[in-house]
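Before I ask anything, let me first share the structure, which is written out below as structure tokens.
Heads up, one of the protein chains got dropped from this complex, but the rest are sitting where they should.
For clarity, chains are labelled A, B and C in written order, and residue numbers in each chain start from 1.
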Amino acid sequence: MMHVLPYLVAAYIFLTGCYGLATSRNLIHAIGCLAVCQSSTYVLLLAVGYQDGATAPVFSDLRPGSRPVVDPVVQALTLTDIVVGATVTALLLALVLQIAKRHGTVDPDELRELRG
Amino acid sequence: MNRLRLVLLAVGGTGLAALLVAACLGLPGFGGRSHPYGARAVHASLTRHTANTIASVNFDQRAYDTLGEMSILFAAVLGCVVLLRQARDEHRAQPQPAEVARPVRRYALIVLPVALVTGLYVVAHGQLSPGGGFQGGVVAATALHLLYLGADYRALERVRPLAVFETSDALAVSTYLVLGAAGVLAGTSFLANTLLPYGTFNTLSSGGTVPLLNAAVGMEVASAVVVLLANFLDQAVEIEEEHGS
Amino acid sequence: MSDAVIVVALLLTAASATAAVAQRDPARQALVLSVLGSVLAVLFTVLQAPDVGLSQLAVGAALTPLLIMLSVRKVRRRGRTHDAAAKDGAR
């Protein structure tokens, strides 16, 4: 069980976020759900790079080679992922504020009626 | 309509869930011993005297990716500034001065310098201990906004010349590009870490160009977050629409 | 032993994610998102990724909730001034 649990948790978080996105009645809430979806990718990436009994590949307080270390490449990828995720959230929130100004609502269903 | 959408979601979600579970069962087991890329990255980092392997991957081995990431951040902030600018039918209302309880004010004013120093420390030690430009930059930018919590928005506006932060944002991106191009001029390739001596392992100046690129990213992230938050704060606190428009 | 702490952190993350989606009011969701950010940071520490944990703390626990709260405030304030304007017009 332990050797797939983290992957399953990542998949569960992703699906939960998708459910929230699809049923959301408020665009700001939908952006929060998108942030949840993004966090599933961090969990998946870091779970792939983990090694039992290893420690972080940071040698400021560790003699190189004295302990096994986990995979640094996926950690660097996750770091990029987090920063890009935050900027996407900010940009989407700015778009929502524009929508609120132009249409006076942040409910996606009402927005569809406005256009039709 | 709504029920149809839910049914569609349930069908699609179940299919996706089944595929994801199948994929999870096919992945190499959690905590396995085989990480070929990781072992090579750690080796490369140690030969270049960079104590923090993640910083080495970000600013040396995959520095080109970080350039792309910086451009995304820069473009996103630019987009936010354009989207959130003051429109013709809006005006700025002077926010009322806030009354903040004295202990909260004192706490904010004491923690502000501590947080700034912590942010700089996290940026400066990026190539040694956990941390780096991204983390430290966000902390330093957040620290500035303690002034909004401790006093009010007008106090923050007085110490935050936005034009300076916008300029330093662009300047930091250019610095990163110039450092990369310097590698080309020196006869190697773009963003190659061959310009500077690698220094002594586990000291502040070790790692060749890694600390410089790290500092450029720290400056860019800090300025970008300040500009981003300034635009959102303007919208939330100051800018109002004309009534009856 | 190190497995137990990973399992606890994973389950806590899954529970916070569920709670964040279940909160339909954006302001309350921002509160849960900030808890989710902190829990994720602990999970990353447990998975031996302190760099990523630091970044998640800075972004998830402070920046994202702040942006969401500012947007909520703007949308609400807009609603209030518009209601007031509508009342003035009716009068």
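In this section, a contact is a pair of C-beta atoms (placed from the backbone, for glycine too) under 8 Å apart; a residue touches a chain by one contact, two chains touch by 3 or more.
Criterion: contacts and distances are computed from a predicted model.
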{"item": "Chain not displayed: protein name in its UniProt record (\"Multisubunit sodium/proton antiporter MrpF subunit\", \"Urea transport system permease protein\", \"Nickel ABC transporter ATP-binding protein NikE\" or \"Fe-S oxidoreductase\")", "value": "\"Multisubunit sodium/proton antiporter MrpF subunit\""}
{"item": "Missing chain: touched chains present in the view", "value": "A, B, C"}
{"item": "Selected from B:9, B:27, B:111 or B:124 as touching the chain missing from the view", "value": "B:111"}
{"item": "Hidden partner chain, touching residue among B:41, B:57 or B:122", "value": "B:122"}
{"item": "Chain A residues that touch the omitted chain in the full complex", "value": "53, 55-56, 58, 60-62"}
{"item": "Interface with the undisplayed chain - residues on chain C", "value": "1-2, 4-5, 8-9, 12, 15-16, 19, 22-23, 27-28, 30-32, 34-35, 38-39, 41-42, 45-46, 48, 50, 53-54, 57-58, 61-62, 65-66, 69-70, 72-73"}
{"item": "For chain B, residues in touch with the removed chain", "value": "93-101, 103-104, 107-108, 111, 114-115, 118, 122, 129-131, 135, 139, 142, 146, 149, 152-154, 236-237"}
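Following the convention adopted for this analysis, only the chains that are shown with their structure count from here on.
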{"item": "Between B-C and A-B, the pair with more C-beta contacts", "value": "A-B"}
{"item": "Mean-CA-position distance for chain C and chain A (Å)", "value": "12"}
{"item": "Sequence positions of chain B contacting 2 or more other chains", "value": "52, 54, 130, 132, 134, 228, 232, 235, 241"}
{"item": "Contacts with two or more other chains, residues of chain A listed in rising order", "value": "2, 5-6, 19, 47, 49-50, 52, 56, 58, 69-70, 75, 79, 82-83, 90, 93, 97, 101"}
{"item": "Complex interface listing, chain A residues touching chain C", "value": "2, 5-6, 9, 12-13, 16-17, 19-20, 25-26, 28-29, 31-33, 35-36, 39-40, 42-43, 46-47, 49-50, 52-56, 58, 69-70, 75, 78-79, 82-83, 85-86, 89-90, 93, 96-97, 100-101, 104, 106"}
{"item": "Residues of chain B touching chain A in the complex", "value": "5-6, 9, 13, 16-17, 20-21, 23-25, 27-33, 35, 37-38, 41-42, 45-46, 51-54, 56-58, 62, 65-66, 69, 72-73, 76-77, 79-80, 83-84, 87, 125, 128-130, 132, 134, 201-202, 221, 228, 231-232, 235, 241"}
{"item": "Chain B to chain C touching residues, read off their complex", "value": "52, 54-55, 122, 130-132, 134-135, 138-139, 142, 145, 225, 228-229, 232-233, 235-236, 240-241, 243-244"}
